[in-house]
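Got a structure for you, questions after.
The complex appears here without one of its protein chains, the remainder shown in place.
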Amino acid sequence: MAIFKDRHYFRVNLEKKTDESLWMKCKSCGELVFKRRVRENNNICPHCGEYFFLTAQERIESLIDKGSFTDISKPIVASDPLSFQDTKPYPQRIEEAQEKTALASAIIIGSVTIVGIPVVMGVMDFRFIGGSMGAVMGEQICHGMEEAIRRRQSFILVSSSGGARIQEGLFALLQMAKTAAVRGRLAEEHLPFISIMTYPTTGGVQASIASLGDIIIAEKGAMIGFAGRRVIQNTIAEELPANYQTDAFALEHGLIDRVVNREDLREELGKVLGFFVEAQ
Amino acid sequence: MAIFKDRHYFRVNLEKKTDESLWMKCKSCGELVFKRRVRENNNICPHCGEYFFLTAQERIESLIDKGSFTDISKPIVASDPLSFQDTKPYPQRIEEAQEKTALASAIIIGSVTIVGIPVVMGVMDFRFIGGSMGAVMGEQICHGMEEAIRRRQSFILVSSSGGARIQEGLFALLQMAKTAAVRGRLAEEHLPFISIMTYPTTGGVQASIASLGDIIIAEKGAMIGFAGRRVIQNTIAEELPANYQTDAFALEHGLIDRVVNREDLREELGKVLGFFVEAQ
Amino acid sequence: MSDERTLDLLEVKIKELRELDKTDGINLSTEIARLEKKLEALRKELYANLSDWERVKIARHPKRPYSLDYIREVFTDFYELHGDRLAGDDRALLVGLARLDDRPIVLLAQQKGRSTQENKERYFGMTRPQGYRKARRAMSLAERFSFPVISLIDTPGAYPGLESEELNIGGAIAENLLAMTNLRVPTIAVVIGEGGSGGALAIGVADRVLMLENAIYSVISPEGAATILWKEKGRMKEATAALKLTAPHLLDLKVIDEAIPEPLGGAHKDPHKTASSLKESLLRHLAEVSDIPPKKLLATRYQRYRSLGSYHTLNDQQSGSSLA
Partner (left out) sequence: MSDERTLDLLEVKIKELRELDKTDGINLSTEIARLEKKLEALRKELYANLSDWERVKIARHPKRPYSLDYIREVFTDFYELHGDRLAGDDRALLVGLARLDDRPIVLLAQQKGRSTQENKERYFGMTRPQGYRKARRAMSLAERFSFPVISLIDTPGAYPGLESEELNIGGAIAENLLAMTNLRVPTIAVVIGEGGSGGALAIGVADRVLMLENAIYSVISPEGAATILWKEKGRMKEATAALKLTAPHLLDLKVIDEAIPEPLGGAHKDPHKTASSLKESLLRHLAEVSDIPPKKLLATRYQRYRSLGSYHTLNDQQSGSSLA
């Protein structure tokens, strides 16, 4: 555990940016596109409309009023309660993920405004061990909801996760109950919780906090569901339809309220939040 | 409306019985059987097990501790708010039903004991205009639940009804909301409501009070559902399975808690009531 | 007496004259004004005493405005919410957030289809269990955030069919009835077209129950009643008359609180005017019920439903005899 001790806690500051290469090639249409233009376009290919992957930082940028972000995450990082080791030790995995993402964990909690409305927002990052939920993510989500209660604001959670963090064993599983419990407090306080599901929102995250939104919005192209294709095929070898766990599937079967294009999400959130702010 | 005025209100007294003919022929097996033996056998054919139709009076007898019945129905009879006339005037239909059944309406509310436990019970009679729910039945059910609250007892409703009483128009429909509202009071008072569905429990009765039981028990052979076969075939011409709206169908699809043989219903009720009485 | 089609023809002719008046510089304004007066008089005569059956036809008129038409004209910012979170998303009952003159509300709205394709998707306006349960979810949302609930009712009835029964449609309706009697926010229901039995009531328990003038609200369809009681589907006119299913009748019977006037000939003759009458009425009633303290609101609603239905009470002498 010593490795964490001398590490910095990464408090996210969106202003500081290291500029990388100028151009990128779209993996969908093959066009060479200006990176900056892609970024300004919510990481959507200006040529073919392909959605590129969003880091948590990029997701926040694409959703909030410019310059309104303050990182209010708790200063915590993962411990290793099981001394877990698979092909490498868990602490090493954490460290590698931190290096890769410049994040302390798979989630950022921010205080932001969206179309002028102040909210507390949690945003997951799939690059950080598949956006999996361990004790840190569970605690950060609860912290975010408690901050929302303290500030009398809405809570927004943008999910991007394969489920529970296996390396934390039962502690990870129990974050499902922990986040559900605190979500109950938000409800008692009559404060809205808007859950945004992106690609992917599955497993233990979908089966807990992400499905408990007052309003559940899926980003176009999201994958939503509990058990993945592979699990089903390994367990019961059932035929699955082509649209299995797509946004359209989730909408048709009543799991979510809306499917929204990435470029419209910010405005959409402003619209929804408007109703609740007035009602308060 | 004058016809009601000089009529007696029929307060049911199970002790007085007019003995009819001694024998009857079972319509199922064809055997000649002793009427009294059939009656003592819960109106089940002693030869083949066929369930014969039960009047409200017979139903009460088969469910309660002998001699424990007191009619506590409200002294009310149907009025004719719409001056309804189809092939005959509504008041005439009422009068004929009263003559046929020796009942004031399609339901009796009784104070009884079941396996020693005092409860308030409502029992419908299908012979009385198809057990249809008009303002009188709605009021009696509410009265029964209010009596249960006053006495701190459980409420049991034995349904046998085709639905709302057409001749009372919207007043009949609104009994669905009325009974549901009062059922809410019973719940607030933490008093149990056990709904027993018999052949048939359909339409507006199934879509209101009968489906709101804490426990829902179907008598074996019950028909349970909202829209009848004929309605469906007239409206959308859909193929229906053989077991449509049977007790087994209702159990399989989660509409009811249990299916119970007629001869076991009394003991079953005693068993269920026992749990709640102890918990209080 | 002139019938509706003749009057519609006359209206078209007047319109043509007006075009002529405009384009060719011929002054026909006096003649046009006279014709319009005449038309108005004939309409009044025709529609003054609509039979109940004629109102049924207006309530079901294929051009009658549906929920989405009123949602566009009466409300702003409709934000539809989908799904019951249990089994599906019914397209015959829409729910969502909206504003009524800036005030956020929760809307429950039954929606018929106009095209064959749309009717297939919307099951001809017949609500399925998924719809009732979506409505119930919206009610919970309304309660949590103190949004008033406004229901627009327009359905031939709950959708009958195997899937509906498998998903316990009776139970879904029953649960809604119970939920609505206890909903801790102001509620208003308006029958805008057809109020078909339990399928309508399942979103119709409210502090105020209103009807458009030519809407109908009934325990059973006229055809159903004719089949069951007269054993002849063709006798639906008699059944209609007997059922007292029109707004004027139901207002007389004190079952509804208001019949909202429609333009002569029905809402489809002037959807804008109808919408503005509906909006005026909704605003007025919402203001009234919003002024009632929550506890009293619930007690009043409870009393409304508790006391519903007329019957004869017998005195003790009459009820003394016993019989079995």
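Think of it as A, B and C in the order they're written, each chain with its own count starting at 1.
Here is the rule we go by: a contact is a pair of C-beta atoms (placed from the backbone, for glycine too) under 8 Å apart; a residue touches a chain by one contact, two chains touch by 3 or more.
Fair warning: this is a prediction, and the values are worked out from it, not measured in the lab.
In the full complex, the chain left out of view touches A, B, C. When you scan C:L86, C:L264 or C:L298 for touch with the missing chain, the hit is C:L86.
In the complete assembly, the contact with the undisplayed chain comes from A:R183, out of A:R59, A:R183, A:K220 or A:R262. Although one chain is not drawn, its touching partners on subunit C can still be listed: residues 85-87, 133, 166-168, 171.
Across the interface with the omitted chain, subunit B contributes residues 187, 190, 192, 211, 214-215, 251-258, 271-272, 274-276, 278-280. In the full complex, subunit A touches the omitted chain through residues 1, 4-5, 7-17, 57, 74-79, 81-82, 84-87, 102, 134-136, 138-139, 142, 164-178, 180-184, 203-204, 206-212, 225-227, 231-232, 234-236, 238-241, 244-245, 249, 253-255.
We take it that only the chains that are shown with their structure count from here on.
Chain contacts in this assembly form an open path, with each chain touching only its neighbours along a single line. Taking the mean of all protein Cα atoms as the centre, the chain whose own Cα mean lies nearest is C. For this pair, subunit A with subunit C, the centres built from the Cα atoms lie 43 Å apart. Per-chain Cα centroids separate subunit A from subunit B by 54 Å.
Shown for subunit B are the residues in touch with two or more other chains, of which there are none. Counting only residues that touch two or more partner chains, subunit C has none.
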